[in-house]
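The other protein chains are all here in position, but one chain of the complex has been omitted.
Chain IDs A and B follow the sequence of writing; residue 1 opens each chain.
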Amino acid sequence: MAAMDRSSEARQRVVRVIPIIEGLLLLFLLVLPSFASDFHTIIATRMLLLCLLALSFDLCWGYSGIMTFGQALFFGMSGYVIALLANKADFLQIWGIVPIGMLVGLVVSFFIGWFLLLGKRTPTIIFVALGTLTASYAAERMVAGWQWVGAGNGMSIYDFLKFGSFEIEPGQLFYYIALGFVILGYLASRWLVRSQFGLVLAGMRQNEERLAFFGYRVQAFKALVFCFAGMLAGLGGSLYAHHEGFIGPASMGIGLSTFAVLYALFGGFGTLIGPILGVGAIEVIAFVLSDQDELKNYWPVILGVIMLVVVAYKPAGLLGFVVSDRERIGTFGKVPKGGRGGSA
Amino acid sequence: MSKANKGLSRRGFLKGASALSAAGWVAAGSTWVLKPEWAHAQGPIKMGIATDITGAIAPGGNSNWQVAQFTVKKINDSGGILGRPVELVLEDTASDPGTAVGNVRRLVQQAEVDVILGGITSAMREAIKNPIVRRGKTLYLYPQLYEGQECTPFLWCTGPTPAQQCSELLPYLIKQGNKRFAMPSANYIWPQLLNEWARRVIEENGGEIVFEEYYPLDQLEYSATVSKIMNEGVDHVFNTVIPPGLQAFTKQLYEAGFQDKGGTSSCVYFDENAVNYVPQRELEGVYSCLDWFHTVKDPFSEQLLKEYAEMFPDTKYLFSAGTGSTGMYRGIKLYEQSVIATNGDLARDAVAGALDSASIPEGPGGPAKVVPGSGHVAMNMYIGRAKGGQWDIISEAKMVDPDECGKT
Partner (left out) sequence: MDAAIKLVFDILAFASIMVLVVSGLAVIASLMGIFNLGHGEFVLLGAYTVYVFRGEGLPEWSGMLAAPILVGIFGLLIEASAIRRLYKSPITAMLATYAIGLIIREVVRGLIGGQYYSIDEPIPGAFLVGDLSFSIWRTVIIGTTVVVMAGCFLLLTRTTIGLQVRGALENPSLARASGVSTTKLYSMTFAFGAALAGLAGALMVPLFSLSADLGVRFLVQAFLSVMLGGVGTFEGPILGAAMIGSMVPGFQWLREIPGVAVAVSPVFAEVLVFVVALTIVKFRPNGLISKGRI
C-alpha cells in the first residue's frame, strides 16, 4: 500500500484514512456488547444485518453502475423463504438457514439480472433503475396479497434460530454471529472489488464503451456483481427474519429499497465502508429521534432533506468529509510495481 | 452509539404530550407514564398500553389511548382498585409490527407492567402476542373487533367476534328480503375469516352468495366488480373493503345506481367515523352491526360519552366501537373486576382465573361478561343503519355469545 505514496507527488502523500476507519469501527463493534444493554445490543444487531443490504446496494451502484432501486427484494424474498421454512417445515437450523438465504438471494437476483441486464441490446441505466423498482414493487404487492405467506400480516417466526438443539436468542450471541457474517461479507466484497475482476469494474466505471471495445462483455460483468450483491442481501434477509422474528411485505418493497440507497449515499457510495457508516448514522439518528416527541413525526421528512442535501451538495457522503476523492475512488486492485500513476 | 443510549429516555412518545402534562404526565426513566395523583403503600398497579400512536393506524390508536386514560382516570378518581391506584404506561407500536415487537419488549421487561392492552390490526396482535404472552409471561387484552379464532391462553379479546357481528345482522337482512349477497373484500385475514362465518350464516338462513372476492387493500378500480354486482341481481353487498380502496369502491357502486335500484349494503366496521371515509349520500342506508353506537339509548353510555367529551373537548379521536375503543374500556374494567376478585393478587395465573368469569354491569352499549374458557366476551350488539350521518338503531340483541374457542 505504501507503494502508492512513493510513486506519486507530495499532494498524494496523505495518510490513508479508510483503513483507520475500518480498524476503529471493527474495534468498536467488537466491544460494543460489553457496555451496551441487552436491548441496545439487539438494536445494534438489527443494524448489522441492514449493513449487508447497504453493502449489496453499493456493490451495484458504487462499483458497477447498476442503479438498483429494488435491492430489498432479495433481502425480503430470502426472509420470506426462511420464515416459510420455520413456519411450515419447522426448520430453524442456522447451518441451513444461512446458505439457503444466500441461495435465494442469488437465484432471484440471477433471474432479475438476466432479464434486466442481459440481452442483445445494452439496457439504459433508466430501464434498469425502473425495472428493479418495478420488480420490488410488484413483489411487495404480490406477497401482500398472498394468503399462504401471511398476506398483509406478514409472517411471525415464533421459535428461535437453532444450532442443533441450542437456541440462539437475539442478544449477545446473535450479535456476534451477525458481526461475523458482516465481516465475512465485507471481506468477500473487498476481495471482489480489488481483484482483477474489480479492475474491470473500475474500468467500466470510467468508460463502459471503452471496456466493451476491449472485448469485455460489460453486461455479463454487471450481472455477476448483481448476483453477488443479491446473495449478500439474501444472507442479510435470512438472519434478519430470524432476529426480528417477523417478516412483512414492507421488507421487500420500495421503502426498504430506498433505505438501501440512502444508507449508501449518506455514508459515501463507491467505498465499502461508506454504506456501513451510513447504516450506523441513519439508524442511530432514527433511534434517537424516536425519543424526541417534537421531531419523531418529521423523521421521514428529515430523511428526505438529508437525501436531497447529500445528492445535490455532497455526493461523496459522510466519508467525503474525511477521505479525499482520490482515496475514495482510487482504491482498487493491487498496485503494480512502480505505481499506477494517473489512471484517470 | 453510546450517546444514542443516553438519549433513550421517553421512547413512548405522546402526540398531545404538552396538553396532557397537566394531567400528570411525567417522563419516568424510559417510558411515558401517567402517574396517579396519590400513592399507596404497595405502589400502583401498572397497566401497559401498546397501541398505534403514529403511522397509518394512528387515528384508531389515539382513540384507544384516550379511552384508556379516560377509563383509568375514572377508576383512580373513585379510589383506585382496592385502594391501589392504576398507573398507565404507553408504548407506541407505530402501526408497524416490526417496530412494535421491540417496543412491547420494553413494556414487559423494563416497565414490568402487570397487564398489557392494545393492538388494533390483526397483524399487530399476531406480532406482539408472542413477546407479551409467551416470552413475556404477561396478560394481554386485545380490544378490537376481529376475525375470531384467537385462542391463545392468557390472551383475552374484548371486542366483538364474527359470530356477534353476523348472527344478528345477516338473518335480519335476509328477513328484509335480501336473498343474493355479494362479498367484495380487502385481501387480508379479517375479511377472509369474517366471510367464512358470514357465508355459513347466510346459507343457513336461505340466502345465496353470488361471489366472494379479495382485492389489494388500495385497489382503485372496481368496474369489473361493480358490473358483476349490477348484472347478477345482487340484493345486498356485504362489504369488507377497507380504506383506501373503500372510497373508490363505494363511489363506483353508488354511481352505477345500486342504491337507486333498491340494493342495500352493510359494512360491519362502520361507526361514527364512517362519514370521514365515505360521503354522506353514499353512506345513506348502509347497515352496520357493532357493540355500541352513540345513538344507543342507554343512560350509562350517554353519561360516558358526555364525560369523555368533557375530558377531551373537540377531539377528533372518537370513543366509538369500530376502532376498539369500546373493547379498551371493557378490557380495563374487566381487569379491575378480576383484581378485586383476587383480592389484590396481581399474579398472572390468579388474575387470569378471575378474569375467566369476570363481568361488568354496565359499559358502552351495555354490560359485558366473559364466557368462561373462551377468552371472549358476551355483549349487547346493535344493528345500525346510517341516516343523515347518524346511526339509527334498528335492533338490539342482549348479551350475544362470542361463540369462539369451542365455548358457547
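Structure notes:
Convention: a contact is a pair of C-beta atoms (placed from the backbone, for glycine too) under 8 Å apart; a residue touches a chain by one contact, two chains touch by 3 or more.
Remember, it's a predicted structure, so these values are computed and weren't measured experimentally.
Note on the chain not shown: across the whole complex it touches A, B. In the complete complex, the hidden chain is touched by one of A:Pro19, A:Gly119 or A:Gly180, namely A:Gly119. Listed residues B:Glu204, B:Glu255 or B:Asp349: the one in touch with the omitted chain is B:Glu255. Listed residues B:Gly43, B:Pro279, B:Pro372 or B:Gly389: the one in touch with the omitted chain is B:Pro279.
Of the listed residues B:Gln176, B:Ser227 or B:Gln303, the one in contact with the hidden chain in the full complex is B:Ser227. Within chain B, the residues in touch with the undisplayed chain are 54-56, 58-59, 187, 213-216, 218-225, 227-228, 231, 243-244, 246-248, 251-252, 255-257, 276-279, 281, 316. In the full complex, chain A touches the omitted chain through residues 67, 115-116, 119, 121, 123-127, 129-131, 133-135, 137-138, 141-142, 144-146, 254, 258, 261, 265, 297-298, 300-301, 303-305, 307-308, 311-312, 315.
In the analysis below, only the chains that are shown with their structure count from here on.
Chain A meets chain B in the complex at residues 28, 32, 35-37, 39-40, 42-44, 141, 144-145, 147, 151-154, 156, 158, 244-246, 248, 250-251, 280, 284, 287-288, 290-293, 296-297.
Within the complex formed with chain A, the residues of chain B that make contact are 1-2, 4-5, 7-11, 13-15, 17, 54, 96-98, 101-102, 105-106, 109-110, 122-123, 126-127, 130, 134, 187-189, 192, 214, 216-217.
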